[in-house]
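Below is the structure I would like to discuss, written out as structure tokens.
Omission of a single protein chain aside, the complex is shown with its protein chains in their original locations.
Going in written order, the chains are labelled A, B and C, and every chain counts its residues from 1.
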Amino acid sequence: MIAPTEALVAGSFYTFAAIALAGAIGVVLARKVFHSALFLVLTLASLAATFVILGADFLGAVQIVIYVGAITVLILFGIMLTPRNVELPESSGVGRSTAGVFVAAAVFIVSTTVIVTSQWPRSMSTPIPDRPTTEAIGQGLFTTYALPFEMASILLLIAMIGAIVIAREEQ
Amino acid sequence: MNCPTDNFICNPFLYFHLAANAIFRDHLPEPLGTIIVLALTVAMVTTLIALIVMSQVWAERRIVGFMQGRLGPNRVGPAGLLQSVADAVKLLLKEIIIPTQADKIPFMLAPLLVLVPSLVVWSIIPWGPGLSVTDLNIGVLFVLGLGGIPTIGILTAGWASSNKYALLGGMRAAAQLIAYEIPLVIVVLVPVLLAGTMSLGGIVEAQSNLWFLFFLPVGPVAFLLFLVAGIAEVNRSPFDLPEAESEIVAGFHTEYSGMPFALFFLAEYANSFAVSAMTTTLFLGGWGGPILPPFIWFFLKTYAVFFVLVWIRGTLPRLRYDQLMRTAWKVALPLALVTLGVAAIELSLIRSLLG
Amino acid sequence: MPQELPPLYPISLQHGLLLGAALFSIGIAGALTRRNAITILMSIEVMLNGTIVTFVTFARYAPTADLAGQIFSIFIMTVAAAEAAVGLAIVIAVYRLRHTVSVDAVDTLQG
Partner (left out) sequence: MVASFGPIAMAVVIATIFGLLPLGISRLVAPRKPDSVKNAPYECGVETIGPTMIQFKNHFYLYALIFVIFDVEAVFLFPWAVIFSQLGTLALVEMFVFVGLLLVGYAYAWRKGALDWV
């Protein structure tokens, strides 16, 4: 229909990336845990948009369905079922905060250095053609990755039974 | 009927498009012109839907009034037609009360979280061949993703109100929405399976010979499940427990007044209309039909489904909460899985028989 | 010789990877500094999303044009869902016993 130029696509990528990063910082810094959850929604939704821009349309929709629509709801329920966390003093000791920030900064600096200084293969400088991904994902999922696919079912089964055992109130 | 988008009868927006393109795209540098035309198109569709939704509030009140042997709104304007406008103006002029303990930003954010997805959906629902703002190749999944976002809005409304009734109402509403989302998601797979695509336009085209409603034996079951789960998803009677006034005041929007309340109200009707349109698209052949232009068929079918929703509201009593949850988890979910399984086996058999 | 980071337009492999790394680091900072168990879980979700961004970026620029990166991302989301389900179940169970969600309350194993 409409063919936006590449600059437009790049611009929206950086916009959504910036929103996602701002949301992530909000998750970490928000004083109330419920606000953290709302910032998480922001991050997850804008990441769905970046996935789409990176050529993963199916994954973007899956991100909305699973992360925004399901995992966030689970987290919100968790927050509401543990009401006193609203009053929890959030700042842990100064030493611990400093150490945490230091570790995070170290990870960031190291990975940034690796990303920027690495000699990436020349073939990696151009993206693969933009095309719908659902069918390719389906083909992969039911042929090459059939075993991980079934393992995912077992993982979900174990998670479901385990979580029911843990969370259920004994009468 | 065969209907190209450059035909005036088939595309009611043709002149709008031509005019918008002539004014903006021909005179402005490229990305800008396209963006402005796109913004105008989306704004027009959104406004149109909002107007339709407002007219439907009136229609629903009149129909329910008729079913219950009373008149319904009949004072403002001819046959009460301007009642919705009067209501909107009234709500606009009402004070927005924000309770002292309320968490203000999430409190105001919640109605938007419920309203926005119900309007965005209309950008991908096709009104005719090629007649949607955009046709996503993952359309169905995207609609389902949008359908999950109001749950967050309702939980936010309940939590931000700092009110026991609102909180309990919000949690009950959210538990109901997620309970019915699972059968909905699974039963939507039946049309996807039959059409072999997730694009809404593709699904409509796959029904050009046979509506999926009539794909026996699973079609009718899937259709009914979708309709029931859809009604539950938009909190309509008989599944309007979240706002069961006799039990938990007004549920999650107890503390809302004026315009924020109106937004919840608008969202509820916009969602009902969206569910009608999705039912039409997925099971009733969408815009397909003889003689009349496609978009007329689309709206005829959508209004017919909406009338059924109103009829159900006028007829059935509200469910009890435990009945509601039992229906979702112990009846609808297994039934949806069985329907999908039967559809898959049937399709395999047909394929192997036809070679 | 280090390869120059290309300008912002068009998007390149490195930009996607940088986004992933930044998200991952922010997640680490949250997971290490916060005491609220639910916030820690959310920070872990942010970290997982950082890895998903990385996988998606590689799937986009990988020479094989195989969508393994995207398929793997779906598995990551599955694991994230399982992790959130069990993690929050533990948080709720602990809350029922101790009436707090602070991770400091769950250090009995330290003796």
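Please note the rule applied: a residue touches a chain if its C-beta (ideal position, glycine included) is under 8 Å from a C-beta of that chain, and two chains touch if they have at least 3 such contacts.
From a predicted model like this one, the values you see are computed outputs, not experimental measurements.
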Contact set of the excluded chain (shown chains only): A, B, C
Option from A:Ala24, A:Ala37 or A:Val52 whose C-beta touches the chain left out: A:Val52
Missing-partner contacts on chain C, residue numbers: 74, 77-78, 81-82, 84-85, 88-89, 92, 96
Chain B residues touching the omitted chain (full complex): 35, 38-39, 41-43, 46-47, 50, 91-101, 108, 111-112, 115-116, 119-120, 122-124, 133-137, 140-142, 161-165, 167-168, 171, 174-175, 178-179, 181-182, 185-186, 189, 192-193, 196-198, 249, 254-255, 258-260, 262-263, 321-322, 325-326, 329-330, 333, 337, 340-341, 344-345, 347-348, 351
Missing-chain contacts mapped onto chain A: 1-4, 8-9, 12, 49, 52-53, 55, 57-58, 60, 62, 65-66, 69-71, 73-74, 77-78, 80-81, 83-84, 86, 130-132, 134-135, 137-139, 141-142, 146, 149-150, 152-154, 156-157, 159-161, 163-164, 167-169
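The criterion applied here is as follows: only the chains that are shown with their structure count from here on.
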Most distant chain from chain B, judged by the mean position of its C-alpha atoms: C
Gap in Å, rounded to a whole number, between the CA centres of chain B and chain A: 28
Distance between the centres, which are taken as Cα means, of chain C and chain B, whole angstrom: 33
Whole-Å separation of chain centres (CA-atom averages), chain A against chain C: 6
Of all residues in chain A, the ones touching two or more other chains: 7, 58, 62, 70, 77, 79
Per-residue overlap in chain B, given as positions that touch at least 2 other chains: none
Residues of chain A touching chain C in the complex: 6-7, 9-11, 13-14, 17, 20-21, 24-25, 27-28, 33, 36-37, 40, 43-44, 47, 50-51, 53-56, 58-59, 62-63, 66-67, 70-71, 74-75, 77-79, 81-82, 84-85, 88, 90, 92, 96-97, 99-101, 103-105, 107-108, 111-112, 115-121, 123-128, 133, 136-137, 140-141, 144-145, 148, 152, 155-156, 158-160, 162-164, 166-167, 169
Touch list for chain B against partner chain A, complex: 30-31, 34-35, 37-38, 103, 106, 109, 134, 136-138, 141-142, 144-149, 151-152, 155-156, 159, 167, 171, 174, 178, 181, 185, 198
Chain A to chain B touching residues, read off their complex: 1-5, 7-8, 32, 34-35, 38, 41, 57-58, 60-62, 64-65, 68-70, 72-73, 76-77, 79-80, 132, 134
